[in-house]
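Heads up, one of the protein chains got dropped from this complex, but the rest are sitting where they should.
Our next item is subunit A:
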Amino acid sequence: MTRAELLADDPLWLILIKAVVLLLIGPLMTMFMVIFERKVVAWMQHRPGPNRVGPWGLLQSIADAIKLPFKEQIIPTTADRKVYFLAPIVSVIPSFLAFSVIPFGPQVSIFGEQTVLQLVDLPVGALVILACSSLGVYGIVLAGWASGSAYPLLGGLRSAAQVISYEIAMGLSIVGVILYSHSLSTGDIVDAQRDGWYFYLLIPSFVIYLISMVGETNRAPFDLPEAESELVGGFHTEYSSMKFAMFFLAEYTNMVIVSMFATTLFLGGYMAPWPISLIGDNYLNTGWWPVLWFMGKTMLLLFVFVWLRGTLPRMRYDQFMRLGWKVLVPVSLVWIVVIAGIRAFRNEPNISTSQILVFGGVALLVLIAVAMLIPDKRARAEDEYLVPVTGGGHPVPPLDLEVPKPPKRRSLSEAKVARKPAAVPAGQSTSDTPDKESE
């Protein structure tokens, strides 16, 4: 039976169990990620991190989860109340929906019922995750607008622009995977990686996906919508209590989702990694074992998220947009053309490999020749008013600049003599300061 047939065969109770487990994964992973992130960042910065609640502070996120909802809720008077209440909900729900198409494992038996560890296997599974992430942004944008104050609005605007531009790059990076796997269904994409994972077959796609996934989830170094040094707290400045907790939940669940999606698309999904897959005729790739590999790969990507946050400074907004539109999008477009060309040549039976190499080489030479013909950028040397600049591009002061004379320095021996009166014992008035005089 195929994956879709197995899933269609599920009884209602099994579907309910799967749905409940998927609902729990989000909050549990969030609680885990909070302590994981704080501990890892602390480890990177040579400090202990949270260490008060529980052994090694491991219960810190439980304490946080209890504390947050019970805090006082403050709603600004200028807030648009309906949208203000709606925004956190809108940002949480789509991130939970996206779990439904992630394949956690192959065929297993749950209480004697053969099924696949996945809720649904839609023929357009990859699009479901893209759709969910594009809906989740509404939460952030609306939160920014509904708060009725300036900084959240700026955060919301930034978020809208950011997510739209990085979603394009993300969608284009997925196209390569789809061209190779011939399917949009997440389960089929994992199955298609049996002969080789896509992260090394499609390196440019993988790199672009990794960058755009960080941009899409508003995480450092791309956390411009909540840049605390510029926008206080960004879109969630005016949120407190449970509503803030929901944004928190949405952000971390989104991180988990994009990591799981990256695992599915590029890291072979639930399949066992190479040396392990050799053990016992790939025994560890059957039954419940693959869940372990899947979660391991996801954790690896989540660690990358934390690592980036601990290492890189936040980008400036225009640099960030330039990276998205002028680097990621054109590179992925060119890469898609290359992939399509390679596949077209491969499908042609009359063309041998050596012919492809020869023609590819000739094409490369022509490209290099064309690149040589492009004239260099001409310096604006003809401008007579041009200020002379140093090698580093810094302007130098004008030639007629008057440099102030340095103050006269007393010689060392003079200074010693002048300092002498300080050694006079206290109580004996030698100096005539105005304060003493007034007394």
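Methods note: a residue touches a chain if its C-beta (ideal position, glycine included) is under 8 Å from a C-beta of that chain, and two chains touch if they have at least 3 such contacts; residues count from 1.
Quick note on the criterion: contacts and distances are computed from a predicted model.
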Candidate names "NADH-quinone oxidoreductase subunit J", "Glutamine transport ATP-binding protein GlnQ", "3-isopropylmalate dehydratase large subunit" or "Amino acid/amide ABC transporter membrane protein 1 (HAAT family)"; UniProt protein name, chain not shown: "NADH-quinone oxidoreductase subunit J"
Omitted-chain contact residue, chosen from A:Trp145, A:Trp293 or A:Phe320: A:Trp145
Candidates A:Met44, A:Ile110 or A:Leu130 - the one touching the absent chain: A:Leu130
From A:Ala160, A:Leu201, A:Ile276 or A:Leu333, residue that would touch the chain that is not displayed: A:Ala160
Contact footprint on subunit A, counting only the chain that is left out: 4, 7-8, 80, 82-83, 120-124, 127-128, 130-131, 134-135, 137-138, 141-142, 144-145, 148, 153, 156-157, 160-161, 163-164, 167, 182-185, 385-387, 395-398, 434-435, 437-439
